Structure formats: structure tokens, C-alpha cells
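As C-alpha cells, the structure follows; a few thoughts come after it.
Excluded from the complex is one protein chain; the other protein chains are retained at their positions.
In this document, chain identifiers A, B and C correspond to the written order of the chains, with residue numbering beginning at 1 in each.
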Amino acid sequence: MAKVTEEIVKQSAEERLAKYLRTVAHLGHVEITVTNFEASLDFFTDIMGLVVTEIEGDRAYLRAWQDFDHHTLILQASNVSQVKHMAWRVSSDESLKLFEKQLKDMNIDFTWVDGGTKKAIGDAIQFKSPSGLPIELYWEKEKFLTEDLNLISKLPSHPSKFRMHGVSPRRFDHVNLLVDDVKKEQEWWTNLLGIHHRYYIKNQEDVRLGSWLSRTNIAHEVALMRNSNQNGSKFHHLAYYLDSPDELIRAANIMAENEIQIEWGPGKHGTSGAQFIYVFEPSGHRVEIWTGGFLIFSPDWEAIEWESSVGKLGLEMWGSTPPESYFTYGTKIGE
Amino acid sequence: MAKVTEEIVKQSAEERLAKYLRTVAHLGHVEITVTNFEASLDFFTDIMGLVVTEIEGDRAYLRAWQDFDHHTLILQASNVSQVKHMAWRVSSDESLKLFEKQLKDMNIDFTWVDGGTKKAIGDAIQFKSPSGLPIELYWEKEKFLTEDLNLISKLPSHPSKFRMHGVSPRRFDHVNLLVDDVKKEQEWWTNLLGIHHRYYIKNQEDVRLGSWLSRTNIAHEVALMRNSNQNGSKFHHLAYYLDSPDELIRAANIMAENEIQIEWGPGKHGTSGAQFIYVFEPSGHRVEIWTGGFLIFSPDWEAIEWESSVGKLGLEMWGSTPPESYFTYGTKIGE
Amino acid sequence: MAKVTEEIVKQSAEERLAKYLRTVAHLGHVEITVTNFEASLDFFTDIMGLVVTEIEGDRAYLRAWQDFDHHTLILQASNVSQVKHMAWRVSSDESLKLFEKQLKDMNIDFTWVDGGTKKAIGDAIQFKSPSGLPIELYWEKEKFLTEDLNLISKLPSHPSKFRMHGVSPRRFDHVNLLVDDVKKEQEWWTNLLGIHHRYYIKNQEDVRLGSWLSRTNIAHEVALMRNSNQNGSKFHHLAYYLDSPDELIRAANIMAENEIQIEWGPGKHGTSGAQFIYVFEPSGHRVEIWTGGFLIFSPDWEAIEWESSVGKLGLEMWGSTPPESYFTYGTKIGE
Partner (left out) sequence: MAKVTEEIVKQSAEERLAKYLRTVAHLGHVEITVTNFEASLDFFTDIMGLVVTEIEGDRAYLRAWQDFDHHTLILQASNVSQVKHMAWRVSSDESLKLFEKQLKDMNIDFTWVDGGTKKAIGDAIQFKSPSGLPIELYWEKEKFLTEDLNLISKLPSHPSKFRMHGVSPRRFDHVNLLVDDVKKEQEWWTNLLGIHHRYYIKNQEDVRLGSWLSRTNIAHEVALMRNSNQNGSKFHHLAYYLDSPDELIRAANIMAENEIQIEWGPGKHGTSGAQFIYVFEPSGHRVEIWTGGFLIFSPDWEAIEWESSVGKLGLEMWGSTPPESYFTYGTKIGE
């Protein structure tokens, strides 16, 4: 603690305040392109049970029934399936300017996108991580509002009615990416974006196999896993959250009945304590449906180490073995 | 937004930084006295399935199996059943000094308790809310550590093994208090402690019936409800969190088989979306066991209003009616 | 045992064989009329998630996704909401003739309905219980078969796909009726139809308040409860079965979001151990959704007595109180 305090006193109040303001608040949405737009849209609405906010041109804006924002997932028709942006809301209306300054100081290229250019989003700033992962930061985003009587709930806490069709998760949860150097990438995210390091797995050679990070109290909002093939970054999956293990079993039944391949699961991550299944949507993106696990409240949390002897339990504590594809397959990272 | 910004620019960076640092991080534990120590200890360990960290003299220190800290509940033998402290961890090692200054500025009496005086806790500052609710703030608290081979898990994420006995909640969740003036009390908590206002219920006469607040992303860490008898503050309940509705049903079965009175539930709060049962432990304190519900990620969340026409659904959305005792009965507030 | 054996030896092999053959096998379906056909059909398909086998004229034939037969519920448009028949499959192709003989011996009026007269049903015999409850017995009934690709499952154990919409029970379960004299009615059902008496509740005056009966291993297929108003027989409810308490909670959420009144529950019957909610469908029939509870395998089961001191726990073991309507309200018994 002493060392940290020492560093802090050397900073001016302005510098320290800027550091507080220059953080993300939470993961907002993910924007992906899909080679089979119709089938993917059908998967996310009929099978997954997400709600369509709107479809405009080649894009569909989707959310889970209790996601409060306009969208948490954007599907865009394309001839390639890739992730275009992982978009984070920042912590205050001053944050974007502070991020701009910081990016300049770090010599990182960035692009401003004016408010209104992207549907439901205010001014945004876009840039890439060292491994080429596309990040977007914004402060303003419209809430989900509807005049559709079939969607309006009498409960003020429900931006739309509980959806009684398909998997019907409660909310968007996290994204996961394969990169070649997990440790380097994790440190960059934590330092630049203020996303706390929550837990990690190492192998016997002390190589970081995965790191999980969050700004909020959930176990992670973004995960970085080592690409076993060491052939660059890939989009591993996006995840939505269910309320119970029982709902996860129901989700697995729905997949099995509807020709959606379950890659792995039901299983339980020892790291987070969350139960999961992984499936592939029709355009090739991996989707995780998960539930449970722990929350992290401590303001000085130290990342939990899962060293090699327990790393397998960190991945799956009941004893199943992840398929080879889990460590190598991902969809593309958008240019 | 403009007005807020204007206010902000008038503040110095020091002032703004102090405001960031002078907040709580999360609810840490609750300290209650019990008239029937043996029976209450038996209830919390055998029926509820909490884990004893240690028992020393007239005090027992307890926690749920995944609470990372030394304790989240203190039971103290006494001739009265009351709440002694609701203890919050602050957001940084600088916070306590800043709170001291603020309390002085506000002319609020407080007491310093030196680190080590209270088991597992560093320096703490104690004071009361306008309604007399006893608050304790601390920065340092020992983690739970054990050498008991029956408790040690091979999973680094488990401070102790999943407990396979009794209700066995995952973690401590929140406290709830009856006060005469909810609105006034809520504003004080939000202003002084930085605990965000999440949702509230009003009656037809525009009287605030309840307010729910949290600093973290969970729906609430402290609730303030109107005492229907308007005869002063009372301790309404403390709550532990379960992983699923199914576990809640199991908890209700356990209560029913073991002569523990269920006051209300299973029911579902429309406000939070959490399922609940309320029971009375042997010394008269109300205990809530709950599960599910939503998390709040937005940094500029506006408290959801449940006006009188939907207030009943806010309390219980499936249609059951709370018993009269729910609005009037509580245990004492400690001096 | 001795006394039973003595009686048995006095019977001829023919008589004993006839008694084995002259029993029901299981409850097959219930046929109700509804004053609001469109709204009721919408409730049973959209909210309850039953599958339509066919709609013909003023009748709809419905089943749960894993009901193997053509239908387990018939809705018929009418100007009155009443139960027309509770239909039971008999235990063998010889049973109907043996029942005819027995009904004649007992001077009970009956009617033959030729096979093909009623959709999907072979020859049937119809008559009334002493309290006027309309019973139908049949041997032949078509299985559910479909050419609808949206319904066909690749799993041979699924007569149609798991339905991922609405409450979606697994199967039809039981019916319940209010009568003035429970004991008399129960004895008649057991003696004539071979439906075993499983458990019953008595009040302090030794009056039978309810009896639950089944031919199969499930806790009950038909329940008879005392009409508190003593004004004749009524149809209390029909019930469908869910797989878990968690699915029941989901069902309660669906009802709450869709303006379907939950009369009572979630609660848990101490008698069967099954969790329940009761709702009213748009034409006024009460519908129970339930899950769990015990199976009865013993061939010489003696009905469990719930005497007055525990009768309330028999009805609801967690402690909630049934509404007054539960003991008095029912829809009509068909002529």
C-alpha cells in the first residue's frame, strides 16, 4: 500500500481526478457482421429470444428483455463474419475528452464518430488495442423505448416485458477474444481503460493462458484467452446472462431440438463459478449462454491466480474437457 | 446535463477528487445483538448454513461460503435484539480522513475506533444517520483464511468450500430499515455516503413508502422503508443471496421442516425482480433469503419511480399481499 | 391381510380376473366448454404453451409437448363454462364390456358412444358419479402424429418438439372437483373405477375435506374437495405438469406479465410435495400449474391421513393461507 500512496501523492489533484474520470463504466454492446443475416437474425430472435429494437437497412439492433439501452447487439449483413466494435460506455461526460488526450499521449491512432452517425449513440471515439481489437467508447446512448403494446410491461423495472419465447436471457454480459499475448493485452486494457484484472490462468511454463477483466462488479466483461495456434487475434464469443442453472438446461434443450450445435457444456467455470453452454450461431460466431457465478465488490481486488495444477478446474470444475476448437477457433477481427 | 456540468466546473479539482474518494465501496457486514445466542447461532449455522470464522467470548463471526472477508455477520449475546452497526467498506485508504472532515463540516458526531479494537477490522469511524441508524466505515478488513482441511477448497475462487448443509447462501447481500421519513433519510445517505438511489415507491399522497440504494451494481445494499406506525426507526432485516429460484424453494422447505416461521413468500419483488422469503430467527430478527433480480450498470442511473398504482406490484409482482407485520415490525436500533 | 385373502378365495377366478381388467389405466383428457373461445384458446396456446393438434368447428384439441396422445384437453365454444367429461383410458380392450356389466349391476345409467363419433376416440361409455361428475371411459385413442416440420422432433421420445414458448408444461396431470360429500364420492370412485385413495384431509369434526386419488404412480389424477358452501358439485381445476420449481417461477412471471390473475401461489402442497400456482383462464376455469412431489409405488398403499392439526400444512406447507375462493369457486358441471 505504501508504494501506491507514494505514487499518488506525486500526482496533482487534476491528474488524479482525470484518472478517475478516464475509465469505462461498463460494456455496452457488441457489433458483429454476419454472412447469413437472415439465419443469424432468426437465431438471435427466435432461438435466443432477444428483442428487436429496429432493423434498418443491413443492420438489426437487438437487446435482451431487461437490457435498458437501445441495443446490446448489432448484426450487420456482410460477406465476412467478424466483430466490428466492442463498445463501452465511459464513466462520465468528461471521459471522452480525457481519453482523447490519453490516446494522443500514447500515440494511439483514433477516430471520432459524431453523435447521430451511429444509431442511438452520441459522440464516440474508436481505436484498437495492441492486438488489433476494435474498441469504441461513448457516453450517450438512447434508452430502449417502445410503443408496441405487446412489449410494454406494466412494471417500471421492465424496459420490455419478460420474453416468454426462446432462451430469453435477462441481459447482455460479456465478450471474449483470442490473442497471442494475453498478459500484454490485459495490462494495456487495465492501464488505459481502467478495467480491473479479476483472475487469470497460467500454464506450467508461466505463460498466461487467459485473463478475465471487468470494470463493474460482475466477474468479467471482457476475457482475453491465448490463441493456441498463435496466429493472431480472433473473436471468441459474446455472452448473454440467464437467471438460473435450470434456465441454462432449458437453453440446452432448445439448442438440441433446433439443430444448433452445442460446442461445449453444460459445464461450470471454476474461475467465475458460472455455468455455461457454447453454441455456434448460423454465421459462425460462438455464443455463450451463462448463469450464476460471483460478484466482486472489493475496491482493491487482487487478480486470483489459477496456476497450472488447477487451471483445468478453472476452465471447467466438474471435469469435462474443452474441445480443441475452444482454444483455436474464432471469427475474424474487423479492420 | 448542462446544469450539472456548470456546478462541476465551479468546484476545484481537489474538491471533486475528494468527492470521488469520499464514498463507500460496498456494504461489508452487519453486527446484531441476540437475546438467544445459542439458538440464533444454531439457526445461522445449521439452518442457514453460514460458516463460523470464530467465536470469541459473547460474539460469533460468520460468513457465507463465498464471502471473501473474515465475516459478514456478527452475533453478540445480549438481553436485547438490536442492530449495532451496519458496516461499510470505503472506496480507498484516503476515504476515512475525508469522511471525518465531512462529518465535522456537517456537525455530525462521530467516534474513531482504532484498528485492532474490533476483530479483523482496521481503523473505523462510527456515527448515526438522521433517523439514528448506526453506521460504521472502515478501510481495512482481514480476508477469511483457514487451516481447517474441511473448509479449504482446491478452487482458488472459493475462500471456503461450497457448504453442502442448510440453506447455504453464496454471499451477504443487504440490510433494510424502517424509518419514519424515507425521503429525508435516503437523501442523506446518497449525499453523504455516495450510495446511489435505485428505485422507490410512493403512495397516492406522494409519501415515500420505500427507497432502495446501492453503491455497487446490485439492486440495493440498503433499503429504507416507511414505518407504518411512525414510531421511530427499526431494523427490518438482513439478507443473504442464493443462486437460483430453485435454491429458494429448497430454503423454504428447510424452514418448513424445522419450525422456522416464514413470514412472507416465496414471492417476487417487482422492483428488483428478486425472489424472496422472509423468516424470523430465534432472537426475533427478520432474515431475508433472496435470489435473482437485476444489476444496475448505468453511471447516471435515475431512480425508478413506482407510483401508487403499481406500488403493490413493486412489493410483490405475483399478487400476494404482505402481512401487516411487514410494515411495522422490526428489531431495535442500537444506541 | 387375512380377511382380504378370505374374501378373495370366495371369489371365482373369473370374478377376480374381471376385477383386474375392470379398472381405469390413467386419466386421458378433460373436455371443457368455454364462454370466450378465442381468449381461452389464446391462453392455452400462447400463455400456457400447449400445442394445437387440430381445431374443428367449435372445438380445439390440445396437448402438452410430450403428451403422446392426440389430445389431453378439448375446448368447446359455448355460452357456459363447464366441464363436459373427464375421460379415462381403461386398462384393457376387455374393460369396457366389463364396466358395462358392472354399471348395469349397480343400476347406473350409461351411454355408449360409438368409435369415430368423437374425434380420435374409439368406443366410449359415459356415466355420472353420485355427485353428478361426468365420466367417460375409452380404450382406443389415436396417438399424436404430425407432418408439420416445425413440430417434428428428431428425438423418437418427443411426439412433438419441446415447445420453447409460454409456460410449456411437459404433460397433462390431473383434475380436481368440489363436491358436497367427499368421503362418499371417493369410495365410489375407488370401488367402481379402481382408482386408489392416496391421501385425505379431515377437519376437527371428522369431516372429510379432501381426498386425492390415482390409478397410476403419480400422487393423484383426480381430487375431490369439499365445497364449503355445500351447494353442489363444481369443477375446481385442471392441471398440467412442469419439470421444476424454477419453471414454475417462470410460469408465475409469465402470468404476472400478461394480466393473468394468480389466485394462489407459488405454494407447496404438503400432501403431495408438489409446488403450484393457480390461475384463472379467460372463460373462468381455474388452471393449476404444478411440479414435483412424490410417486407412489406400493401396491398396498394406505391413504395418508392429514388430520385437522396438520391439514393446513397439507394444503400449503410453507405457511400461506388459501383464498376463500379456493374452497367455494368452481365452474359448472356439465349436464
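Note that contacts are C-beta pairs under 8 Å (C-beta built on N, C-alpha and C of every residue); 3 or more make two chains touch, one makes a residue touch a chain.
Keep in mind it's a predicted model, so treat the numbers as computed, not measured.
**Q** Going by the stated contact criterion, tell me the shown chains that border the hidden chain.
**A** Missing chain, whole complex, touching shown chains: A, B, C.
**Q** Going by the contact rule already stated, which one of C:199, C:290 or C:329 would touch the omitted chain in the full complex?
**A** C:199
**Q** Of B:38, B:257 or B:305, which sits in contact with the chain we cannot see?
**A** B:257
**Q** Determine which one of C:31, C:243, C:257 or C:281 touches the chain that has been left out.
**A** Counting the whole complex, the residue in contact with the absent chain is C:243.
**Q** State which residues belonging to chain C touch the missing partner chain.
**A** 1, 5, 12-14, 16-17, 20, 25-26, 66, 68, 89, 91-93, 154-157, 170-171, 199, 216-218, 243-246, 270-273, 292, 294-295, 297-299, 304-306, 310, 313-314, 317
**Q** Touching residues of chain A against the unshown chain: what are they?
**A** With respect to the unshown chain, the touching residues of chain A are 244-246, 249, 252-253, 255-256, 261-262, 265-266, 268, 270, 275, 277, 313, 317-320.
**Q** Can you list, in ascending order, the chain B residues touching the missing chain?
**A** On the chain B side, contact with the omitted chain comes from 47, 49, 153, 155, 158, 161-162, 164-167, 244, 246-247, 250, 253-254, 257-258.
FYI, only the chains that are shown with their structure count from here on.
**Q** Report the pair of chains linked by the most C-beta pairs in contact.
**A** Maximum number of inter-chain contact pairs occurs for A-B.
**Q** In whole angstrom, what separates the CA-based centres of chain B and chain C?
**A** 46
**Q** Which chain C residues touch at least two other chains?
**A** 244, 246, 253
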